[in-house]
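With one protein chain held back, the other chains of the complex are shown just where they sit.
Labels for the chains are A and B, by order of writing; each one numbers its residues from 1.
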Amino acid sequence: MPRLSAEGRHAVAFTLNGRAVDGVAEPRMLLSDFLRHVIGATGTHVGCEHGVCGACTVEVDGMLTRACLTLAVQVEGSAIRTVEGLAPAPDRLSVLQAAFRRHHALQCGFCTAGILMSLDAFLKATPRPDEAAVRDLLSGHLCRCTGYTPIVRAALEAAAELSATQEETAHA
Amino acid sequence: MKPAPFDFVRAASLDEALGVLKAEGSDARVIAGGQSFMAMLNMRLARPKVLVDIMRLPELATLAQARDEVVVGAGVRQAQLLAWPDLPRALPLIAKALPYTGHVQTRSRGTVCGSIAHADPSAELPLCLVALNGHVHLATAKARRKVAAADFFTGMMATAKADDEMIEAVSFPVAGGAGTAFREIARRHGDFAIVACGALVSGTAIRLAIGGVADMPAARDFPLLEGSALDDALNAFAYELDARDDVHASARYRRELVRRIGRATIEEALKCRA
Partner (left out) sequence: MLDVPQQDGWIGRAVERVEDAALLTGRGRFMDDLGTRPGTLHMAILRSPHAHADILGVDCATAGALPGVEAVLTGADIARLTTSLVVGVKAPVSCWPMAVERVRYVGEPVALVVARDRYVAEDALDLIEVRYATRAAVVDPLAAMDDGAPLLHDGFPRNTASDRSFRYGDPEGAFAAAARRVSIAVHYPRNSCTPIETYGLVAEYDPGEDAYDVLANFQGPFSIHAVISRALKVPGNRLRLRTPPDSGGSFGVKQGIFPYIVLAAVAARVAGRPVKWIEDRLEHLMASVSATNRATTLTAAVSADGRVSALDWDQVEDCGAHLRAPEPATLYRMHGNLTGAYDIAHVSVRNRVVVTNKCPTGLNRGFGGPQVYFALERLMQRIAVELGLDPLEVIRRNLVPAASFPYRTAPGALLDSGDYAGTLEAGIAEGGLAALLARRDAARAEGRLYGIGYAAAVEPSVSNMGYIATVLTPAERRKAGPKNGAQATATVSIDPVGSVSVHVASVPQGQGHRTVLSQVVADAFGLTPGEIRVNTEMDTAKDAWSIASGNYSSRFAAAVAGAAQIAAGRLAGRLARIAASQLNVPPDEVVFAGGKLSARSNPANALAFSRVAALSHWSPAQLPDGLAPTIRETAFWTPPELTAADEEDHINSSLCHGFIFDYCGIEVDRDTGEIRIDRYVTAHDCGTILHPGMVDGQIRGGFAHALGAALLEEYAYGPDGSFLTGTFADYLLPTATEVPDPVIIHTQTPSPFTPLGAKGVGEGNCMSTPACLANAVADALGVADIRLPLVPSGVAALIQGEERAAPPDAKPRGGAPKAAGAKGEKLMRGEGAAQVRAAPEAIWAMLLDPKTLEAIIPGAHGVEKISDTHFRADVTLGIGPVKGRYRAEVTLSDLDPPRAVTLGGKVEGNLGFGGGQGRITLTPDGRGGTEVAYVYEAFVGGKVASIGGRLLDGAAKVIIGQFFAALARRAGGAAGTTPRPGLLARLLSLFSRTPKEGGR
């Protein structure tokens, strides 16, 4: 491919939650900044910009990804999912989101988007996790408000609900 | 906390990537999963003139067992290796060590070869490469060479790789029936190891590799010692590693862990073999 010059702004296009989006970015622009300030998808938050806190976690081509450790130009043509794509409708919550609300699994809500993305991917791959597996997954996120227990409970309850729904679907 | 400017090349072929390295030398840098390197870019600790993204090269995304070794291409993510069904049989040490590498969210992006290239003295994959006597496959635009793990790591985040070289793959010898065990002490789950121990115990010998203590992972072969003889050997090994104090642990603590956790790891490997 042609070399993208440092000073230039280059077209970047991908799908965000199933819809095509595009914008221009210098090669150095972080995906977190591109999503938030170019595309306007501010649901993904930035907490540390060195890959530790997990607030900016999104899904890129099915892989959990720290948006702060990714360049916008790297995701050209990719399929990206963010917290804005989790709810089935604007006025409804997903099973996982609803469990979070029931269990007070968030307070300030700043780290929540990243945690939801991790759990959403995890519960698809691991429909019946035990608490240790959930905590292992969550160890890639920092939350300063909840002490984590309500998040663990919400995740386990959502897992149970989701797998029950899947079984029903399977039996139907 | 934003990167300094750089050009960007999404390599469409290996030749293109190697060509950039040849032309730019130390001003170019390969980016794969980026899980360590991007943080350094954001902090402006690293200021390459050009970044070469190799993650869209299908020829690097290969993970295969060829005769008696497993070859992991530079495009293989840590999560892919961990999910490889043959891993526990072919590379049991890595199957045990890899869950300690970062978190689910970083293993999903980070590559095996990237971790080797980064050469962090506390990282698990370099330790495994040394423990298993693996090899690093280096390529330039003109030539290829294979470097043994013991010769590859040369110091703190320093390797034998030249500026115009990139890691094409790493290879690990397939397990030969030795008992294996891996233990790690870190401040928190997923943190860089204060001390990491990988042990391989065969019918005739013990091989113990230690990460987090010296400037690079270090392995030592012992005969099948036990009791105080093993303690003596581990004590000597502990001191030879020249442990350091840092904000997370004292040098003495690191030596203590080499003696205690090193021994526990060996004993676990022994049991695993039996």
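One rule holds in what follows: a residue touches a chain if its C-beta (ideal position, glycine included) is under 8 Å from a C-beta of that chain, and two chains touch if they have at least 3 such contacts.
In this text the structure is predicted, and so the values were computed from the model without any measurement.
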At which residues does subunit B meet the chain that is not included here? 1-5, 26, 29-38, 40, 43-48, 52, 54, 74, 110-122, 154-163, 166-167, 185, 187-192, 194, 214-215, 232, 235-236, 239-253, 255-257, 259-261, 264
Can you list, in ascending order, the subunit A residues touching the missing chain? 26, 28-29, 36, 41-50, 52-53, 55, 82-84, 86-87, 90, 93, 97, 100-102, 104, 106-113, 116, 134-136, 138-152
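As a convention for this text, only the chains that are shown with their structure count from here on.
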Centroid distance [mean C-alpha coordinates] between subunit B and subunit A, Å: 28
Residues on subunit B engaged by subunit A in the complex (per definition of touch): 1-12, 16, 20, 31, 34-35, 38-39, 41-43, 49-51, 53, 55, 77, 79, 102-106, 108-109, 188-190
Interface with subunit B, subunit A side, in the complex: residues 1, 3-7, 26-28, 30, 33, 49-51, 54, 57, 63-66, 68-71, 73-74, 76, 118, 122, 136-137, 139-141
